[in-house]
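A single protein chain has been removed from this complex, and every other one stays in its place.
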Amino acid sequence: MTPPSMPNAADAPVAVRMSEIVKTFGDVVANRGASLEVKRGEIHAIVGENGAGKSTLMRILSGMYGNDGGRVEVRVVKGEVGRGDEGLRDVTGWNTAEAIEAGVGMVHQHFMLVPPLTVAENVVLGREPKRGMTIDRRAAEQSVAELSARSGLVVPATAKVADLSVGEAQRVEILKALYRGAKILILDEPTAVLSPPEVTQLWDVLRKLRADGGTIILITHKLDEVMDVSDAITVMRAGETVARLRTSETTPRDIARAMVGRDVALALDAAGSAPSRASAPNGAALLELRNVRVDSPRRRGVVNDVSLTVAAGEIVGIAGVEGNGQTELIEAIAGLTPLASGEIRIAGQDASRLTVRERGDAGLSHVPEDRHRRGLVLDYSIADNLILGQQHHFTRDAQLNIARINDHARRRVAEFDIRPPNPHLPARSLSGGNQQKVVIAREMGRDFKVLLAAQPTRGVDVGAIEFIHERLRRSRAAGKAVLLVSADLAEVLALSDRIAVMYGGRIVAVLPRSDASAEVLGPYMTGAAGTVTQAGVA
Amino acid sequence: MNETRKTQLMETLLPPIVALLVAIVVGDLLILTFGQSPAAVYKLLLDGTWGNAYGIGQVLYKATTLTFTGLAVALGIRAGLFNIGGEGQLAAGGFVAALIGLALPAATPAIFAAILCTLGAAAGGGAVGAVPGYLRARFGAHEVITTIMLNFVVLALLGWIVSAKIHVPESLHTPEIHTGAVTRLSDIMPVFHGSAANLTLLVALATAAAVSWYLFRTRRGYELRAVGLQPDAAEYGGVDVASVRWRALAISGALAGMGGINFVLGYKRYYEEGFATGAGFLGIAVALVGRNSPSGIVIAALLFATLSQGGLAVNALVPKQMVDVLQAVVILAVATAVPAVRQSIRSAAKDVARSLAKQTPLEAPTAEVSK
Partner (left out) sequence: MIALAFLAQTLRIAIPYLFAGAGGVMSERSGLIALTLEGYMLGGAFGAAVGALATGSPLLGAITGMIFGGLLALLYAVSALKFKANQVVTGVAINLLVVGLTRFFLRLLYDSSSNSPRVPGFGRAESGGGFAALAINPLVWLGLLALVVIGWLLARTAFGLRVRAVGEHPEAAASVGVNVARTRYIAVILSGMLASLGGVYLTLDQHQFTDQMTAGRGFIALAATIFGRWEPKRVAIACLLFAAAETLQIQLQGTQAIPSQFIEMIPYVLTIIALAGVVGKAVQPAALGREESA
């Protein structure tokens, strides 16, 4: 897919040009010939779905990763800004220190701050102003104050970072980059952690930086933000650059279409009619959530007042941008995170206070979103992993019933086509798809009533995706209740009978499949449409 | 598949091989420093240990205690916990065994008394291990520090009880137990005359087998190892991680405590201050070289016992302190070299796994629906 040529607009010099970038991690290709061109003095948004390769591309630009193919060029700014039109330097393969030196700074999604140190200490770390043998604290605090005043990023210089709010911590991150003389500032999903007023403030800061001649690259998937603040847009999909647009000449609809891809949209329409016919759920409610609230150590109400019912023979999909409470909701249902308030019922039984094991015995199966951390003990054999969570059913007196475990493993390995078909291999040695099949085989190969499927096809190959989808549909046909969470909208649309959208910890919309489409859901997912629509059966 | 087996075998054999090579190289250096011939010293070392029945008996005696403390450390590590309080637990176990032996009337049948004393030893060590276990589970207090600090507390406490309450005048030990003595090897086979080896070594072997069974054949063992490898996955699998940790440290303490009967019931027949000195730390070495597997631990315990008995045998030529150095060097070398070598064995597979784990993996959103 060749990227469309840049629509003519701003004739500012090019600040960053990345071409034909290839980056692989093991057998996963993150960037396959991605490209990017950013003009000096613009706010440039990079949009795309989860896993489109945006963060990887930016980490290559900031020197964190080396690329396997392609070229990175940056207009290196030293001292004052501007120096004619040529002067792009090939910086392919540089490291973080060189990037910082050249004025490229990145604000990561996970902050790189030292919590017990003060704001000023964090800002100057590695480039401390000195007076004699000691750090010139006053100079450090003054620099922070000056940068604060110039950029509008107000933070108390002497406060400990640990005591700051997330929004303030982010300002410190930006200040750090500015202190190091960043002229090209990359922000990776900066608004994911911010409240709406903080977002407005951030936009003001970015505009101010732009006015000062700074170049800003913003990774996001919230289209309202893109329309709000950016001058130009690069759309990525599946590791490639699929569109370059000027914000003033485009609409959210066009961007969304580019993000999701036309062929997908067509396929969705075709697939859409088939499952939704069975959508009127006539089965009993097997999973009921009533006013569920979950608090995290950092934030109250990460999941806020969520009520949802999943009936027998139904797949309910939760759509939404990651980080809007889906993970916490699933963990709360599974019993891994305590409920702050509300009620969870599994097959009619109040499960709010049950342990993980008791919930499992009540009929709950759970395909966790992170199989490397939660779903598998990587050094355990396939056979041992196939009983994880069920181990108390595989005992005879105090002992594990090894014969039964092996027999069980042999049957599951065959039924779910786990390769290589040797139950004694450690799970670590399997491919991503086969690891996930082990999890699926364990959770769906037993007697269950309710299935939580969180990101069930993340990082698995095409064949395994098909297999897993087929299994989910079969569960529905067998009268199970399935709650599906996926960051991949196409997957949610392809499988669900009803679709709930989570945003900011709340369910902002519940729609029957027949009423849902990327275009309809987009505004809810990105927070552009705030009102709760209670369509269909809630 | 074959490749995995080969890798596993190499990983199992690696620590003892590294240990032996390094011990020989450093040993040679030390011997040469002292102006002696390495060959002569090694010959003396072997003659004094495996060369005669007395030497064998002493090695077996020392290996018995080390098997217990090694098992204690290994069980902790399997649960992801570092118990370095073996010395205090061993002492507490021996002390409780002696107390029971003193409290029981002399007429109590020895076998019955010995069993009671052994259970008491396990309870004593287990109680000492349970404290850091509780502190870890309840407050998250790191067990490395609490176990080591508790060593000093327990040893001081026992020191006080012995010196203030029940010692034999002019000594640091309790009176002899009335009953519960474990038969010495020399009582059965006179050839072992003079050596401290006793039937506790059978208890050690049985305990190693029991630990192996517990870890690899029971549900609790399955859950314990899962907690040690991936606590998050264990939690997902319905395991109560905090109580597994608590229980693991208590069992670990009990294993170390049982080692106390080797000295108290099998050898001296009284509790003496300082009998546990060093055995806790050597347990770490034994677990390390034995790769935390019960059978490996028995072999590693024999290796370290040979070294320490061998030190006495070679004292005529080189200071016996040489073996202290060798033991330390072996631990250091195994701890340092083995991960490095193992890493290079595994590196290819690991690289992929690591990059996968770090990355938000690429999805193929178009694949399914566009087919």
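The chains carry the letters A and B, assigned in the order they are written, with residues numbered from 1 in each.
Here is the rule we use: contacts are C-beta pairs under 8 Å (C-beta built on N, C-alpha and C of every residue); 3 or more make two chains touch, one makes a residue touch a chain.
Being a predicted model, the structure only gives us computed values, none of them experimental.
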item: Hidden-chain contact residue, picked from the options A:A97, A:A398 or A:A414; value: A:A97
item: Which residue of B:L60, B:I84 or B:A234 touches the chain not shown here; value: B:I84
item: Contact residue for the chain not shown (choose from B:K43, B:H142 or B:H193); value: B:H142
item: Option touching the unshown chain, where A:E20, A:D68 or A:E128 are the choices; value: A:E128
item: Where the missing chain touches subunit B, by residue; value: 30, 33-34, 82, 84, 135, 138-142, 144-146, 148-150, 152-153, 156-157, 159-160, 163-164, 281, 284-285, 288, 319, 321-329, 331-332, 335-337, 339-340
item: In subunit A, positions touching the absent partner; value: 96-97, 100, 108, 111-117, 121, 124-128, 130, 133-135, 137, 176, 180
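Keep this in mind: only the chains that are shown with their structure count from here on.
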item: Between subunit B and subunit A, distance of the C-alpha-averaged centres to the nearest whole Å; value: 46
item: In the complex, subunit B residues that touch subunit A; value: 1, 4, 217-223, 225-226, 229-230, 232-238, 240, 349, 351-353, 355-371
item: Touching residues (chain side subunit A, partner subunit B) in the complex; value: 25-30, 49-51, 53, 55-56, 237-239, 260-261, 263-264, 267-268, 271, 334, 336, 355-357, 360, 366, 368, 372-380, 384, 388-389, 391-392, 394-395, 398-400, 402, 420, 422, 425-426, 428-429, 432, 457-459, 461-462, 465-466, 469, 487-491, 493-494
